[in-house]
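A selection of the complex's chains, in situ.
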Amino acid sequence: MTTTGASMPWRRACEGSALLRFLDWNLRGIGQVLFQDNALSGLLFLVAIGWGAVALGVPEVAVGGLLAVLVATLTARWLRVDAAGLAAGLYGYNAFLLGIALPTFLAASPLLWVFVVLGALVSVIATRALAEALKPLGIPVLTAPFVLVTLMLLLASNAFSGVDAAALPDVGFMAPIPPEAADPLRPLAFLEGVAHSLSQVFVKGYVPSGLLILAGLAVGSRRAAGLALAGALIALLVAHLMGAESQLVTAGLVGFNPLLTAVALGAVFQRPGVRTAIYALLATVLTVLAQGAMVALITPFGVPTLTASFVLVTWLFLLARLDSSTRSGPAS
Amino acid sequence: MTTTGASMPWRRACEGSALLRFLDWNLRGIGQVLFQDNALSGLLFLVAIGWGAVALGVPEVAVGGLLAVLVATLTARWLRVDAAGLAAGLYGYNAFLLGIALPTFLAASPLLWVFVVLGALVSVIATRALAEALKPLGIPVLTAPFVLVTLMLLLASNAFSGVDAAALPDVGFMAPIPPEAADPLRPLAFLEGVAHSLSQVFVKGYVPSGLLILAGLAVGSRRAAGLALAGALIALLVAHLMGAESQLVTAGLVGFNPLLTAVALGAVFQRPGVRTAIYALLATVLTVLAQGAMVALITPFGVPTLTASFVLVTWLFLLARLDSSTRSGPAS
């Protein structure tokens, strides 16, 4: 959320046209999924999602994301949010993710689209509410509004026959994975897992999308792109060495949360340096474990964990304030 | 919690008698279940509960509520709470609800009554603790102390053979409701659902109680009564259109949380106006969905959700501060 990149002509064009400005806000909203206050990054992410959605035969996913970010931007205006946050896309990225996630897990129906619009509206209110609640602690909302509002709607889908929770995980008790599920991973599957991890940040696994997302990220910040790649590589390696389920590794489901943690702590919310790098590395590894814990916690409810582990670990490490001069000891 | 209604003679009588004053505090405590700092509202609510309890053959429910509010008021005095809050009944309403809820779900036994007394004591401590915790955020405790302490005691009942959790929901995994459970609702069942929703605010469904509660609410604030009615109507209509289980709609179990949200956001904690009305409407609809999500979350534990969805949605919408001049953007 530190970059402000935009070419001069685009900036000037936006100043002259309310429509282009509105478009700019929405593209930056998409860019902020990976912390980029950058319209071109957002555009590339959007193309990546659209391409993946069409290739995987689920165009409604891209439509949902686009619809949701537009609704969120309009809602933020109606709520008269702070102008800087609106222009930086800070009220859009949670809705964009929600708009992709809902059609991924719920079958298409009129009520699904009501959920997408309502969820987008509420994601803005949740962003403001969480920002207020976290202000005394000095930590950002990250994707917590996306996680909370999406999980609420997915859980609620059980109670209403107007939506069909067709693609939600089965409910059940967590069981340890069988050792044979952690088979020797082929190098190609490993690389596929890295690309899928980048793509899974946007809820879908598709290799070309992952590569395009990496390109979009590099447009906004090369450092962020490098950290995303390194974060995914480290996470997959660590997970594999600990005996994670190979299928999850390859599908990118093990890597997308640690990747986000690596970018957030290594490039966005802390000053670079050796201590920061060690700290971000520890957080990245911890996110692999936290993700395993979240799956165990959520299995009886039959919903996905989304980016909950990234949010919780990043909050923890930001709260602990590495090298802050204002830190103090435990109350006693 | 804004009304201070009381006839002059009653006010003067209370000033002259410690006993009447104590009675007044307790009645206002009952009135605060629906945000009324009004002894007559409290009295009408109490009569409504007593009538319903006798009619449904569960007089212990009314005894429990009365006992709990008395214990809570005495506890608040012992704890030397703020005089204004005590006199306004702010330390009583959570205990009153707890005193109704425990005998509803647990079979009568000596230990049940120990639970009621202990729960009432702890509800006051929980009220103070939550008020301290929420002070930096500027939001009220609502019925969170009732929800937390009651759920704790209901969950604990599994561990002690001195109480029998006779009427708790079965534990199990949540499953989507079958479409045929959302049958075409007859208009009469719909109206019954509205009256039951009013009554279920006090944990029981009984039409005459619901009407008397509406009257008691109107005594304190006509605006609040109108919003309660509108909130219940909207919630039931929305739930029905989304395909909610008809039996739950008719029993008032779908309507009581949204109704509380509508009153809280429309009449109690925000200034009236068009924007407020739209905002409260959105929150009311969201409470219907949040209630569905809460049921899915709590099903594996075999306890009811009480007013949790009202509390969470109202906190969210109050935290987001519609039209506050002190608002600021997400930390970044």
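First chain written, first letter: the chains are A and B, and each begins at residue 1.
Just so we're on the same page, a contact is a pair of C-beta atoms (placed from the backbone, for glycine too) under 8 Å apart; a residue touches a chain by one contact, two chains touch by 3 or more.
Since this is a predicted model, take the numbers as computed values, not measurements.
Here 2 identical chains are displayed in place, and the whole complex they belong to in this file is assembled from 3 copies in total.
The rule is short, and it goes like this: only the chains that are shown with their structure count from here on.
Per-chain CA centroids place chain A at a distance of 36 Å from chain B. Taken in their complex, chain A has these residues touching chain B: 1-2, 79-82, 84-85, 88, 90, 111, 114, 118, 121-122, 125-136, 138-141, 151-153, 155-165, 171-172, 300-302. Only residues 136-137, 173-179, 181-182, 239, 241-245, 282, 285-286, 289-293, 295-297, 300, 315-317, 319-323, 327-332 of chain B touch chain A when the two sit together in their complex.
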